[in-house]
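Shown next, in structure tokens, is the structure this report addresses.
For this depiction, one protein chain was excluded, whereas all remaining protein chains were kept in their positions.
Our next item is chain A:
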Amino acid sequence: MTSNPPVKADINLAQLLEAKSLERCPFPIPTGWYFVDYSENLKPGELRNVQLFDQEWVLFRTEGGKPGMTDPYCPHLGAHMGHGGKVCGEALRCPFHHWEYNTEGWCTSIPYGKVMPPITKKQAVLRALPMEERYGLIFAWYHPTCAEPTWQLPSIPALEDEGWTGSRRGSWTANTAIQEIAENGVDTAHLKFLHNAPGIPPVKAEFHDHIMDLDIGNGYIVGRAYGPGLNVLEFTQNGVSATMISYTQPITPELSQMNMCFRSKAYPEGSMEQAVAKKIIDHMIGAAEGEESAGFESVDFIVWNNKKYRPRPLLCDGDGPVLQFRKWFKQFYDADASTLAKV
């Protein structure tokens, strides 16, 4: 069948021209709990600079063991405390005049001042992020204007309970924003076409408060997202389950560090269950023997690293709940109206 080309007046030009104004990552850094580092990588008294949430921070652990993460620049005269500063007892000490700050950012000592500036008695004067340490991971709560946490980290039996095992971890860099990475969780059609899965699995997504529950493939993958920075996904095959715990970090608006660890029940050494659990984990990441489809490592990055974000995507009836996901995710952005309009 042939048809005449439509006359120009019939064309929706906005559809054709929108790509010119698209951005790769129009998103602010979303609010939430984020992985900072593994507990064993930060010893008491240690201090270093880290790049996260689109800026540099000073990460330290007090002699007593509390982790702290603050703006680098001393409120006094602006010295970078991650260059020459040190941990003194429970405080971070600036190298310039030895002003000291605790892990909440309160000034605890000015060694040569007689009168403490009144604001130091009223509030923190150095921006410090709320910190939590659980499951061997250090987390920081990020909010663009320093609001307190609105939810707590969940319990994760695969990391906290007896009878679980697995030391496998991974870390991958993606040149995109955290929302774009997470969106693949509800985009089930891409599993068939990008990952070469045998079909498009059915997906059930439920959203409540900061939590998103996903069931992909009628129980094959059952996952829960706790805000933008923590996901727990259980994969089940032949009655054997393995768990992926994923904790992606927003480094800049266009750069994310994906971190994961993989756990399973402590099945007997040499058992069929143990072999299946290992295969499930291999398959989560990349290729696995006997599986035709590919894990994220080999196929997702080429898309993430080059795509642009379409705020008004052209979806079809076979697509997953992408827009519901975006509506849920929007709660993590605290930004002005013009920024929110782009996400």
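The rule we apply is simple: a contact is a pair of C-beta atoms (placed from the backbone, for glycine too) under 8 Å apart; a residue touches a chain by one contact, two chains touch by 3 or more; residues count from 1.
The definition used in the following text is that contacts and distances are computed from a predicted model.
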item: Record-based protein name (UniProt) of the chain missing from this complex, from "Nitrate transporter", "Phosphate transport system permease protein PstA", "Ferredoxin, 2Fe-2S" or "YeeE/YedE family protein"; value: "Ferredoxin, 2Fe-2S"
item: Contact residue for the chain not shown (choose from A:Lys20, A:Lys43, A:Lys114 or A:His208); value: A:Lys114
item: Among A:Lys20, A:Lys43, A:Lys122 or A:His208, residue touching the chain not depicted; value: A:Lys122
item: Residues in chain A touching the chain absent from view; value: 114-119, 121-122
